[in-house]
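For this depiction, one protein chain was excluded, whereas all remaining protein chains were kept in their positions.
Moving on to chain A:
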């Protein structure tokens, strides 16, 4: 595409260019635009990061994006943020990890059932339609039924009384409720993503496995699942970020930041706000700290993610 490439088709580019050691005006303009765009997107992050290392006076005296300078530098806010958020971090992992993994697996199996085995197309279409419809239900629309469901119909707090007898605070029923709720809400999108991926799998390969004597279950276990790696990366990253960052369900199900089972988002929401005003440095440090796990997941599955997105 670029001008560096040799043209072998014999055609000549007719527009006049201002050549400067191989760098054309177009190239330069492209890079300038790209740099500006990068800066545009990075400045808020950079501002947040430098703010998190500033003392109260430095925040007032320096521009938001300027570094704190020697006198205004402090790590104290990070310390307080970590102290405040650490227990929430544990609670969040407690539901985000299982909910992510379970919804991905259930989505994968559902998608497998909807693509590979042969059953009546008209039935398949109806089941698929119902599942896809699940994607478009806004969270806000289900908040009331959700509360009713967990407080009146399924009372996990009472059902699991033997667990609380072991000394675990019964607030942790909220964590289990969050896992189930997030799995239920994750299945449609996970199914859709996996289905798209399985549609592209070679039919002949699956047929070949069937002829080799493998049952449907074995085909999934030995052929389809091992080949799903890239799509699992996509789904895991997507679902983990969604679930980790979700505030709405945690507000409805766990509700108070003082609860021992309070997830990190709930604590973060109130961090650094008081009657005296906002502690910007603390809020920034908290936000960055709370975002670390999602960043880690991206880095962990980055390579497969790229492959999965390309597919």
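One rule holds for everything that comes next: a contact is a pair of C-beta atoms (placed from the backbone, for glycine too) under 8 Å apart; a residue touches a chain by one contact, two chains touch by 3 or more; residues count from 1.
Methods note: contacts and distances are computed from a predicted model.
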item	value
Undisplayed chain, where the name is taken from the UniProt record, one of "Cation:proton antiporter", "ABC-type D-xylose/L-arabinose transporter", "Phosphoribosylformylglycinamidine synthase subunit PurQ" or "NADH-quinone oxidoreductase subunit D"	"ABC-type D-xylose/L-arabinose transporter"
Per the touch definition above, residue among A:227, A:251, A:269 or A:300 touching the missing chain	A:227
Option touching the unshown chain, where A:57, A:71, A:161 or A:208 are the choices	A:208
Contacts of chain A with the absent chain, listed as residue ranges	202, 204-205, 207-215, 218, 222-223, 226-227
